[in-house]
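All protein chains of the complex are present and in place, except for one that has been dropped.
A, B and C label the chains in the order they appear, each numbered from 1.
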Amino acid sequence: MEATIEKRIKDSFARQTAMATIGASVTRVEKGAVTIELPFRSDLTQQHGFVHAGVVTMIVDTACGYAALTRMPASAAVLTAEYKVNFLSPAEGEKLVARGRVLKPGRTLTVCFGEVHAVKGGKEKLVATMLATMIAREETGLTD
Amino acid sequence: MEATIEKRIKDSFARQTAMATIGASVTRVEKGAVTIELPFRSDLTQQHGFVHAGVVTMIVDTACGYAALTRMPASAAVLTAEYKVNFLSPAEGEKLVARGRVLKPGRTLTVCFGEVHAVKGGKEKLVATMLATMIAREETGLTD
Amino acid sequence: MEATIEKRIKDSFARQTAMATIGASVTRVEKGAVTIELPFRSDLTQQHGFVHAGVVTMIVDTACGYAALTRMPASAAVLTAEYKVNFLSPAEGEKLVARGRVLKPGRTLTVCFGEVHAVKGGKEKLVATMLATMIAREETGLTD
Partner (left out) sequence: MEATIEKRIKDSFARQTAMATIGASVTRVEKGAVTIELPFRSDLTQQHGFVHAGVVTMIVDTACGYAALTRMPASAAVLTAEYKVNFLSPAEGEKLVARGRVLKPGRTLTVCFGEVHAVKGGKEKLVATMLATMIAREETGLTD
């Protein structure tokens, strides 16, 4: 894993204002796998006090997107074409850890698998699972 | 559409701190259909300056969840079991409008369809499409 | 809708041996929308006597794929990148009617929406809903 790829991802992440707004950070970058963490915050919940499904999705989408980017050419930008998420347990605890990894790299499409675990009292519990398609683009629009 | 259901949804929405954090609001509640709007904010974007896919997902997830709730008994709580989203165009403009509606109500599972449009210069453009499964619960955990 | 596109789709369909094996046929081709029908057969069921979810998926996948093809250049082949299906009611009756239509055409990716209805005693009931991503290819592999 070259430093350049890690730097490129961290620079891109820094431009994602939504990630700063929710307080997420990149904690690990490997070839084909990226980890993002989100400390629990009471202003990110749904009506039952758990972290909102959409916030859970945000971090694992971002982890999968950057995992895909580690396998793309340096000139490529990555966009999310689609994803599917299953929610398995309430997202509660001290923090969430989202891990994305590449299942199948491709010239145009990269398929990724992601998981989000909630960490509570030092123990991890699986909260959500993602299957996602990322698309490589030369800094243009989405499906055109 | 009774006032009680609308009130119940707005009260629940008010407890969703994540919705306040991003600045979303419920703008319409009908039997089987809910609309949520989100004014564009530069602190909700991904690295290309478009609204983050996860934020787009948050509002349409919430619209679908409450659409499902309008068809559930008064004692039920609604949780997201799973969803899939396709992203069709960059989420840019003055605001996003997420509409969720029930495709198939059920005692346990309710299947919903959602769309997010970006409004720019008074014109709407389809940004994302969701197919979601909501689950009715008596205020307990998710799949147990 | 030019006759050439309809002919191209019917010729391609005729090469889908799986469609002949289950007894499906193309009944309608429009620009951006294709209908496929499948008469009920007792050798296509799951353990409860309903048509197997995978068979339901086969016909709506094919309807969506050809709907996408009607919007692609004449030289393109279409492949299924991914789909998600929600099953809403048991697939029983005299026949199934699968309708696929294009939600968003694109140079590389085309997003489609599909529905399968069961026809029983002259009445249609919604059995399944699909959200799919189709990919245009010049007769080569899938994600490479």
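Criterion: a residue touches a chain if its C-beta (ideal position, glycine included) is under 8 Å from a C-beta of that chain, and two chains touch if they have at least 3 such contacts.
For clarity, every value in this text was computed on a predicted model and none was experimentally measured.
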item	value
Residue touching the undisplayed chain, where the options are C:Met58, C:Met72, C:Val97 or C:Val111	C:Met58
Which residue of A:Thr21, A:Thr70, A:Asn86 or A:Thr108 touches the chain not shown here	A:Asn86
Interface with the undisplayed chain - residues on chain A	84, 86, 88-89, 103-104, 111, 113, 126, 129, 131, 133
Residues in chain B touching the chain absent from view	81-82, 84, 104-111, 131, 133, 135, 142-144
Contact footprint on chain C, counting only the chain that is left out	12-13, 15-22, 42-48, 51-55, 57-59, 61-62, 77, 79-90, 139, 141-143
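In this section, only the chains that are shown with their structure count from here on.
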item	value
Most distant chain from chain C by Cα centroid	A
Interchain centroid distance [CA atoms averaged], chain A/chain C, Å	32
Inter-centroid spacing, chain C versus chain B (mean Cα positions, whole Å)	28
Numbers and ranges of chain A residues touching at least 2 other chains	81-82, 84, 142-143
